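Complex shown without one protein chain; remaining protein chains in place.
And now, chain A:
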């Protein structure tokens, strides 16, 4: 019976990713059959909401976004909520001028290393090797699109240039928008406005946010905070990927997209909500760690399984489990953590 059951879940997901060898078909099917009902309900609601043409900014929208933006509206809603659409409208032709601008070999080399490291072995793909749309054999191959978006961004924001991690984010944006220029403006919304200084050479914003997470864990989950201190483990070892890739390749695709729905609407504090929820949910498990490699391993394991796959329930949990978390609290913690880091030199 097993092979027949397996074949019911397609080997390639709707975004072009091959399902991993160890993909739990049975658990996924069980989840998806109920999620499909949710998706349908949300799709009807969203269609009604968007009938007027524009995406309103209201309490209703916030509630709607938290319950998930349907795939068919996702690009448009992200563009509207993040301000990317406004930027694009105000700067017609800007994206294409960036691509035609003066060449920067260092930037080009850095991007190539992150996207396709060896030009002579063109099938190499360092961003999404498991996505059929990024394969050289697929036409159109999204590697060139990805390269263009990152190159334009490096020209646009020279203080940041290119940083590994941005390739994964731009890759997802391309998969959702199917549009190079929109992906560029969404990347700009994230890197330039929503996230505080994660990718600049000093990575101060990233270091700050890792410290902020540490403070929040100390306050909300003191046992885990104490363990971290006892083991002498730095947060950067455990969570840099969470922050830098905004959970791409950390959590299941659908879950990441649901998180990004809220990220574009509510800002970077969403990242802390996700991190705190993951840690809180698996607190007992984490507390069993006896060494640094042990805790590293546990932090990998807590990003797998049904808890994170069931994205609808997971998204409800991120707004209830960690308790209150205002942008003002985050801003205050960022200020003190940043000052502390700067004082350390």
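Everything below uses one rule, namely that contacts are C-beta pairs under 8 Å (C-beta built on N, C-alpha and C of every residue); 3 or more make two chains touch, one makes a residue touch a chain; residues count from 1.
One rule holds for everything that comes next: contacts and distances are computed from a predicted model.
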Name under which UniProt lists the unshown chain, selected from "Glycosylphosphatidylinositol:protein transamidase, GAA1 component", "LSM complex subunit LSM3", "Ras-related protein Rab-25" or "GPI ethanolamine phosphate transferase 3, catalytic subunit": "Ras-related protein Rab-25"
Identified contact with the non-displayed chain, of A:55, A:191, A:206 or A:276: A:206
Residue of A:24, A:294 or A:321 in touch with the missing chain, whole complex considered: A:294
Among A:88, A:189 or A:245, residue touching the chain not depicted: A:245
Of A:10, A:232 or A:345, the residue in touch with the unshown chain: A:232
Contacts of chain A with the absent chain, listed as residue ranges: 110, 113-114, 117-118, 120-121, 123-129, 163-165, 167-168, 199-204, 206-207, 210, 230-234, 236-237, 240-241, 244-245, 249, 289-294, 296
